[in-house]
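A single protein chain has been removed from this complex, and every other one stays in its place.
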Amino acid sequence: MTQMSMIEAIRDAMDVCMTRDPNVLTFGEDVGYFGGVFRCTAGLQEKHGLHRCFDTPISEGGIIGIAIGMAANGLRPVAEIQFADYIYPAYDQIASEAARLRYRSNGDFSAPLTIRTPVGGGIFGGTTHSQSPEALFTHIAGLKTIIPSNPYDAKGMLISAIESDDPVLFLEPKRLYNGPFDGDHESPSVSWKGHPLGEVPEGHYTVPLGQARQIREGRQITMIAYGTMVWVAEAVADAMGLDADIIDLRSLVPLDLGAIEASVKKTGRCVILHEATRTSGFGAELSAQVQERCFYHLEAPIQRVTGWDTPYPHAQEWAYFPGPKRVRAAVELALKAA
Amino acid sequence: MTQMSMIEAIRDAMDVCMTRDPNVLTFGEDVGYFGGVFRCTAGLQEKHGLHRCFDTPISEGGIIGIAIGMAANGLRPVAEIQFADYIYPAYDQIASEAARLRYRSNGDFSAPLTIRTPVGGGIFGGTTHSQSPEALFTHIAGLKTIIPSNPYDAKGMLISAIESDDPVLFLEPKRLYNGPFDGDHESPSVSWKGHPLGEVPEGHYTVPLGQARQIREGRQITMIAYGTMVWVAEAVADAMGLDADIIDLRSLVPLDLGAIEASVKKTGRCVILHEATRTSGFGAELSAQVQERCFYHLEAPIQRVTGWDTPYPHAQEWAYFPGPKRVRAAVELALKAA
Amino acid sequence: MAKKQSNHATKPNRSKMPNRSRMHVPEPPFRPGDTPDYSHISVPAMHSPHRPDPMCDDHETAEHALKLIRVMRFNGEAVGEWIPAIDADLKRRMLTDMVMTRAMDDRMFAMQRQGKMSFYMKSRGEEAVSVGHAHALRNSDMVFPTYRQQGILIARDASMLEMMNQCLSNSGDPLQGKSIPVLYSFKKHGFFSISGNLGTQLIQAVGWAMAEAYKNEDGIASTFTGEGATAEGDFHYALNFASTYRAPCIINVVNNQWAISSFQGIAMGEGESFAARGTGYGLATLRVDGNDALAVYAATAWAAERARKGGGATVIEHFTYRAEGHSTSDDPSKYRPKNDADVWPFGDPVERLKVHLIHIGEWDEERHEALSAEAKKTVRETYKQAEALGTVDAGPQVDDFTMFEKVYADDPELLTEQRELFRRELSQ
Partner (left out) sequence: MAKKQSNHATKPNRSKMPNRSRMHVPEPPFRPGDTPDYSHISVPAMHSPHRPDPMCDDHETAEHALKLIRVMRFNGEAVGEWIPAIDADLKRRMLTDMVMTRAMDDRMFAMQRQGKMSFYMKSRGEEAVSVGHAHALRNSDMVFPTYRQQGILIARDASMLEMMNQCLSNSGDPLQGKSIPVLYSFKKHGFFSISGNLGTQLIQAVGWAMAEAYKNEDGIASTFTGEGATAEGDFHYALNFASTYRAPCIINVVNNQWAISSFQGIAMGEGESFAARGTGYGLATLRVDGNDALAVYAATAWAAERARKGGGATVIEHFTYRAEGHSTSDDPSKYRPKNDADVWPFGDPVERLKVHLIHIGEWDEERHEALSAEAKKTVRETYKQAEALGTVDAGPQVDDFTMFEKVYADDPELLTEQRELFRRELSQ
């Protein structure tokens, strides 16, 4: 075990895979010599060589396009998109190509690539450095979409993603890169140092895709979250003294329906949290699933706590972010109701 | 009033707008001389001139890109994307640009463009001529997403879209172009001729965006649908002798929440229908909304009837399509439950 | 303005409305009702540009992007520096493949018209591009084709039965009905799964080629686009990435003059050739008479050698003509003169190779008729076998449950659930 920030854990996952498998390589804008604007690939070029960790033109569609061709030809590319807000030029390559290749060729070809990209707000990035577009990818059959909330999971899940035979979108909550975040932007930032989930095994291990992590056990209410919002949920549960079941989904597709169903059947109350815009966010799918599977156990309406149906504003960042107050209000509604 | 197919109604809407307003123009792949692969712009070039109805390079991103620039400069462009399956190369221009321009410039600029594109299956088009990607657009704040189910609405809604000061995505269910479709592909096709909703006023009229159409009134169950599935819902309601409230949403964003809420509060039972892939489809948002607003009135779990979580296959088209059998099964579940 | 002579005359605005707009919209020289006359397009008889060393500086090929590499004159004579060193056997093989491709196209088109399949696309007029190209590559070089390079599969000895089964979506379809007709996938023949989305595979091919170099192997990738689809972003990505990483690949633009109903000028704009698009990226650029199988072979062999030796990518424009409709859904008489194909000045590719073989004394009319008859017979018999395995709406058919397979490497829980729901639906 060593202490790692989420950045270090992500870098270590790539390092481990590149060391074990010569077919693993990584590339993206500023990924090579410089090591990425968030430093996730720092040192990998020096260690593994120019051809295994390199800069690309500013062309997200091109980056995913070459990754598909490489993956189809036996490599295991890990492509970085500098911010998730810039993934849209690659949307066609991801949705029409990477996710479809196995199906349309009936297994003749496949595209086992991994796409890493930072998501979420909290760094005053405004409309184009803050988005959480996960829902746009969960609608795409053939693609896996995952999002860790801590260094331990980040490393284990990224190794699983690289080793997966399917294309995987690996979302990195940038507000968690350097430490957990309880949603209160005015309190001093905390680091992963000393945090139990900052304890990361050296070498190779995996966190399987499709398994949620039960953050804590409780009987009063189920809180379903992923990424940054896991920490906000925990903080609110603490502050309110809730006896909550908190589920960190980790993987959105495939989804751990068993964990969700078991929890809500137990508690009868459910709050779903995400940072993305509310309408057609992934919370909608979660709400629909819970309602379909646990209808007769529900004692109150399922609540969604989300960003607003606006772009992510710059100055009003913390008014947009679904912080502790918004979570608390939803929990109260879920608890109050008959 | 004249008889029109949906294709003629759509063409007529553009003709009316181009005649009234010299700033309206239309373009896209094969849209000019030929009049579009579905003939929706046939005759418009001859009537209104080469510069008002013209062919573009095969470049969906470019098509929407120029439309944004034109719209910002005072024109009212109507851009055709040949199939919705090919809209993804324009995803960035739509989501990051058209939908965001007003917001990020705080109203200094805006992009009032209309994007027309055919959606849905039923013509053996396989994975790349059958998709219904509406949910990917309903998640985008700043964009309106609408979808008519008949010639009358098609014309009135398209005129509203062209006159709207916001960017509008106008989805055309291609299986309805020539007639209503009850979901039974083995029965002979029906034409709009003689159908009451094929009676279309001449000249200018609008169907406001954001208002659902109540197809029929009932007390037993609410069926929420849009596009092709409206007709399947009706057919099943007929076949089962249901006393159903059937709502044709017409507009997904903005959504007529009032109509939905009133209906489900009345019936206590709800089935949601769409052709798109289930996970994170727009049905998820509808289910979440219904559950949030009508929880205490629900007597059974809300059911979603959708396409499967696979690409749209070619030979197995009718096994994928959410046809009458799948709808009936869901209705039975919704009715059976206590 | 002294703008250069354009390759196509422009027509006055046909609309009834006066056009006061200054916006320029290009139009094809001829529309239905016009008498097409292509005398403004020069058919260089002896003017193929010089053949530089395949490892030359890309500058040396800049003029090639604007000229036209040709080998065969219309009288069958082979002339110039680009004559490929291939024997009569290979030429006859190429002729056979082209004839076979056309025979299969004709049959499948007719069968589509009879409702046996949902869709079909012919490659008539473009057979030299696919067949000539394929024979100049190694069979292990991965091609990333569009829907109009079926000739490559024929040239690589793919099973015509399997191809037909794919088109019929029948019980023998290797793709089990998942894809529409002609979107083949034949990894065993170095033939990448064709996408229905135009352009996307251009940049994937560059990635494939980069992987070859990464692995220090000497395979190359060869990717195709129609001239219309060069307007997609993927074309730019492909040229740019191929240039940056010197990817061992060939980027083929098949300029068959039409993109459904849009003439090539819509994609081309004020440019002069599609090959020339590559010049600004520092790629080698060749423009070749696509109806001349030997010229296609020669240009391909040149580009393949360059790529394999580490010289990077070449853009090849194959200048040809789409002699039939875009697909079975299309009626070209709606947007171009009926006899446009006939007056196209570059002739028919099958005819031209045939005349050449006769000219060099390696072929005659009788053998050619026998070949055509044989091809038709093979196609007819193969089609019979295929139809026995089912058609899109007559059994034996693909099991519907296969639609749930191959979405992922292994099925997620949700799909297993949905498969179960579907089972219940069927038993209703």
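For reference, chains read A, B and C in written order, and residue numbers begin at 1 within each chain.
Here is the rule we use: contacts are C-beta pairs under 8 Å (C-beta built on N, C-alpha and C of every residue); 3 or more make two chains touch, one makes a residue touch a chain.
Predicted model only: the values in this text are computed from it and were never measured.
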| item | value |
| --- | --- |
| Chains in view that touch the one left out, judged over the entire complex | A, B, C |
| Contacting the left-out chain in the complete assembly, out of B:C17, B:C53, B:A67 or B:V327 | B:A67 |
| Candidates B:I87, B:A141 or B:A212 - the one touching the absent chain | B:A141 |
| Absent-chain contact - pick from B:Q45, B:Q82, B:S96 or B:T228 | B:S96 |
| Subunit C, residues in touch with the chain not shown (by the definition above) | 1-4, 20-26, 55-59, 65, 210, 213-216, 231-237, 240-247, 265-272, 276-283, 309-312 |
| Touching residues (missing chain, whole complex) on subunit B | 25, 51, 56-57, 59, 61-62, 65-75, 77, 89, 92-93, 96-97, 100-110, 141-142, 144, 164-166, 210, 253-255, 257-258 |
| For subunit A, the residues touching the chain missing from this view | 29-30, 32-34, 37, 45-52, 54-62, 85-86, 88-89, 124-129, 278-279, 308-311, 313-316, 319-320, 325-326, 328-329 |
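Keep in mind that, in the parts below, only the chains that are shown with their structure count from here on.
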| item | value |
| --- | --- |
| Farthest chain relative to subunit B (centres taken as mean CA coordinates) | C |
| Closest chain to global C-alpha mean, per-chain Cα centroids | B |
| Where subunit A and subunit C are represented by their mean Cα positions, the distance between them in whole Å | 41 |
| Multi-partner residues of subunit B (each touching 2 or more other chains) | 61, 85, 88-89, 127-128, 279, 309-311 |
| Where subunit C touches two or more other chains, by residue | 176, 178-179, 183, 195-197, 233, 407, 414 |
